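All protein chains but one are shown in place.
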Amino acid sequence: MLTLDQARTIIATARATGREKGMKPLSVVVLDAGGHVLAFEREDGAPVGRFGIAQGKAYGAVMIGVPSRKLGEMYAERPHFIGALGGVYDGKVVPVAGGVLLRDKATGAIVGAVGITGDTSDNDALAGVAGAEAAGLVGEG
Amino acid sequence: MLTLDQARTIIATARATGREKGMKPLSVVVLDAGGHVLAFEREDGAPVGRFGIAQGKAYGAVMIGVPSRKLGEMYAERPHFIGALGGVYDGKVVPVAGGVLLRDKATGAIVGAVGITGDTSDNDALAGVAGAEAAGLVGEG
Amino acid sequence: MLTLDQARTIIATARATGREKGMKPLSVVVLDAGGHVLAFEREDGAPVGRFGIAQGKAYGAVMIGVPSRKLGEMYAERPHFIGALGGVYDGKVVPVAGGVLLRDKATGAIVGAVGITGDTSDNDALAGVAGAEAAGLVGEG
Partner (left out) sequence: MLTLDQARTIIATARATGREKGMKPLSVVVLDAGGHVLAFEREDGAPVGRFGIAQGKAYGAVMIGVPSRKLGEMYAERPHFIGALGGVYDGKVVPVAGGVLLRDKATGAIVGAVGITGDTSDNDALAGVAGAEAAGLVGEG
């Protein structure tokens, strides 16, 4: 089980990583293993609609069991499949890097996902992986 | 009319086929002729969101009267049409192989569909057809 | 973590309880701790739309953390609150007995819920609790 303290550590570290590397304002959500929101922060200066994008990256990852970067690669090969997932999961799938699976270090089990949006999607994912590691988890981004 | 015993046979055989051929954990739904859920099982280790994908493969098949594999082929020719069906049917269309029509052996009438997800979509469909045959039906996948 | 074997035991026992006590055809869903469908069966003779009712009983229970019977009692006192939950959870809340929380025997943690519909809601709940016990869990109905 992911705790709120872990979620807060993930968000704090992702944000610190963004500041350190000069990224644009980040929005960071942490979802639990069932895809339910545990914590979220949107940095000042980010567009107002960022919650949905961050959630969509992380939610798709949890539902389908792969990082959102992989969903983007799958979209290139099979747009009809990945496109349809938006309907299946009520619009909450954003198949772009930045949705990082959170795995337990010992068992490898998925315990949730962090979704980040604000900078390039590669940088978003990088910040998410840093957050995962700070919380003692493996981040698969 | 499809019975629950037939649905259970379809699911048991599809799952046994998956285990025998070394497929990844399968999720299997059986819908009746009206597209309503009759039975479902999600094997341990499958991602949490599999019900929706299995349902989407089978639901599209029943609603449009062709296997979901055919919906994928139609998508390649007319993406605007098949893409729009996601809206028409409230997101419950996944145009990818694995949604197998169930037909009565004597009359050819559609009595439902089985939707499978977990392995390659060809393997998903193969497991569904095996299930259909075990239940005394024709599986059109 | 709830396993598929446990879910199948819950469904089989709930159905056997229904047959033994002369209940009408039952529909039984098992959801995991995140509210995602793990297994479902609809007995022959049940109306076609039963999946949604079974799911709504169990989903509301998992999301709000109380049995659906309790949601019905809360509705009598505060209809504006419980009524609004249908909107919050996208229509998937049926505040009527028959949505039974599944709790781990040792820790008391919610590991999922079983939702049953078909007979009186008291009988539905009774069948769900029997199922939970057969699977080595505590059923709070």
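Order of writing sets the chain letters: A, B and C. Residues in each chain are counted from 1.
Rule of thumb we're sticking to: a contact is a pair of C-beta atoms (placed from the backbone, for glycine too) under 8 Å apart; a residue touches a chain by one contact, two chains touch by 3 or more.
For clarity, every value in this text was computed on a predicted model and none was experimentally measured.
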Under the definition given at the start, what are the shown partners of the omitted chain? A, C
By the document's definition of touch, the residue of C:V29, C:L85 or C:L102 touching the omitted chain is C:L85
Under the stated touch rule, tell me which residues of chain C contact the chain that is not displayed. 33-35, 62-65, 78-81, 83-90, 110
Hidden partner interface residues of chain A, rising order: 3-4, 7-8, 32, 34, 36-44, 48-49, 51
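Everything below uses one rule, namely that only the chains that are shown with their structure count from here on.
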Fit chain A onto chain B over the CA trace and report the rotation angle, somewhere between 0 and 180 degrees, nearest 5. 90
Look at both sides of the chain A and chain C contact and report whether the same residue positions are involved, with over half shared, or different ones. same
Distance between chain centroids, defined by C-alpha means - chain B, chain C (Å): 25
Using mean CA coordinates as chain centres, what's the chain A-chain C distance in Å? 31
Could you list the positions in chain A whose residues touch two or more of the other chains? 33-35, 90
